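Here it is, the structure, as structure tokens.
All protein chains but one are shown at their positions in the complex.
Moving on, here comes chain A:
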Amino acid sequence: MFIFIKKKQILKLISPLHSLSAFPFAIAIIDLNFHIKDYSEIWIEEFPFPKNGTEISLKNLNILSEKLIKCINDVASNHVISYKKIEIKSKNNNWYSWNIAKAIDEEGNISGIILSAENITYQKREIQLLNNAVQVAQIGSWELDLLSNKLYWSSITKYIHDLTDDFIPSLEQGINFYKPGKHREKIAKLVNNAITSGKPWDTELIIITAKNVEKWVRAKGEVEFVNGKCIRVFGTFQDINKQKLKDLKYNEVTNRLKIATKTARIGIWEYNYENKHLFWSNEMFSLYNIDKQKFNGHSSFWNQSLHPDDKEFCSKKIEECLAKKEDFEIEFRIIVPNGKIRHIKSVACVELDSSENNIVKLVGANWDISELIHSKLQLSKTEESLQQAFENSSVGMALISLEGNWINVNSSLCNSVGYSKEEMIQTKITNITHPDDLSKDTEFLKQMHLGEISNYTVNKRFYHKNGSIITANLTVTTVKKVSGHLSHFIAQLIDISPMIAAENKTKSLLEITKNQNNSLLNFAHIVSHNLRSHATNLLMLTNFIKDETDPNEKAHLEVMLQNASESLNETVHHLNDVVHISTNAEENLRSVNLFNSVKRVKKNISAILEENNAKCVINIPKNLKIKAVPAYLDSILLNLFTNSVKYKSEKRDLVIELNFKIKNDDVILYFLDNGQGIDLERHQNKIFGMYKTFHQHKDAKGIGLFITKNQIEAMNGSITVESIVDKETLFILTFKKAEQIKN
């Protein structure tokens, strides 16, 4: 309680008594030097003086604080302010309410300062406590006087509504703070109900505060009836927003968890270590296929479902973990009542007491991993069979990284290219690819990266370790990651070199067959013509002889018959030569030194060459080797040399020039002379035919070039001719180069 005394009253009191001692409160007068001039008895009770000396200064008391000194000085020095009131906490933790006023003497001068103090410590603490309590609980109160229709809100209630203390609510306003809709309807209903039937309420609702913030509140209300009539409604109002939101959140999480465990079919169990009670969630029962009614809460319950083979290791493992007080994870099988086996994964947490020494309970989760286990088994089976297929396939197979490195190769592939698996993995696919084929599948790879195609097949050539070329049918398939991006490639290589070789062999056989067929046809024609012409002559001549009577003419006919027989014989010999060429040339091919052959033939006809004053220029390297049948080669060269001599120009000395060229696997021999030449425009088609001569020479028989052509073709070569009449003839002969290894 504070007693307010006006300045004039104090002055009146002071004057007659000249003493303050009787004042019923703590009061003192000090001079401007803070010496206490007078004081009341209560003052001395409140602020006991030290018992030494007469001059007592305010400064000696522990009540004087800086704040108080400032106030005293303010009042003493300021002409305008003559009075001040202040609440100060003293050094001994007491609260005082100070009144400070000027003391004026009769002349009107300031003679000192009047101080009065009231100890307000108790009140201060009360307020503090209340404030604290209110602050902590956030409980406000309200009251509705139905007689005056006035609504009273405590400051906390206002505070909860985000209102200032001076707000005066009306009944309507009060209701309107509730959130429109079900909250507002509910409070209105509850209040109405209470007023009519006297029923109290206690509910949780949302209000929208003056600052437009949604807040959960707990509203309680009661009614007071007098003579059956409600006169007053009152209650409390509490901010439960934080708690409520927490609760809601908690409920939400719990609910979610409930749904999650239910839909994920995760069974939750809890084993109380102290009372040995086992708890199973509903999901546990469906997981173990056990009727909930049969559950006895005994710890052995779980054991009954356990697969006999897993019992031992399960209990061992659990014991181990419990001994170490560790959480554990375990997989085991159970047998459900219908006899089926389920794979279960269990995760358990150990809960310890506060001393962390004793296990209070075990909490765990069980779920069915049968599918996973089966998938795993299936997967490993598939992987195994794939691996087997990969390794044992007769088709060369490889996994290739996107960069073209071999990731894995099978033995078929290794066999095809002659490298070991280790050697292969060190290298790249491009390193053994024929350079001309490197870009063969670039376009396909691009499309693969774009996802347009997932596989392609091309024929590519690769190098065997020994340097030979392998032609392979390459099929590349993509493998994707889970993300859909390319992971790597699977390549299948089928070595088709043997097939290609076979195909080429077939082709060449076909070609040979075709040529032989042509030769045969040609030969048939020759036989039909040449042999028949002789036969005709013989028939004709014998007919003449038969009819001839003149002995002279008869003798003449007989000579002719003789000649005809000889011609027939000669023709048969020629034909025999031709037949002999084509039959077994292939297997008699050998590596023959061309230079030596030319030299030898030249030497054999050196007499004729000298006789004709012929000059030979031989530009052939001494080590040039060709595939040939030596006898054929000699025959060919001999024929060309003698032809050159036979058909030399009469206008000039014969010059024969031999040149060569190597082109791939072929050796080309150029046989040039400066003789009469051949009119190719006319004879192109017949030059290598049988019995064709184009020169009027006595030795021309028309058999030489025919045999030459047959011989050279039998050795897989060819012969063509170029010529300018009366200038030169150039025979171009192609032979197969002899391989270096064979000799």
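Quick note on the criterion: a contact is a pair of C-beta atoms (placed from the backbone, for glycine too) under 8 Å apart; a residue touches a chain by one contact, two chains touch by 3 or more; residues count from 1.
Following the convention adopted for this analysis, contacts and distances are computed from a predicted model.
Student: According to UniProt, what is the chain that's been left out of this complex called? Choose from "NADH-quinone oxidoreductase subunit L", "Peptide/nickel transport system permease protein", "ATP synthase subunit a" or "Response regulator receiver domain-containing protein".
Tutor: Of the names offered in "NADH-quinone oxidoreductase subunit L", "Peptide/nickel transport system permease protein", "ATP synthase subunit a" or "Response regulator receiver domain-containing protein", the absent chain's UniProt record gives "Response regulator receiver domain-containing protein".
Student: Thinking of the whole complex, not just what is shown, which of A:33, A:82, A:528 or A:588 touches the missing chain?
Tutor: Here the residue in touch with the unshown chain is A:528.
Student: Would you mind spotting which of A:176, A:516, A:537 or A:659 touches the chain that isn't drawn?
Tutor: Only one listed residue reaches the unshown chain, and that is A:537.
Student: Touching the hidden chain in the complete assembly: which of A:512, A:560 or A:732 does that?
Tutor: A:560
Student: What is the set of chain A residues that contact the non-displayed chain in the whole complex?
Tutor: These residues of chain A touch the chain that is not shown: 525, 528-530, 532-533, 536-537, 539-541, 544, 560, 563-564, 682, 686, 691-696, 700, 702.
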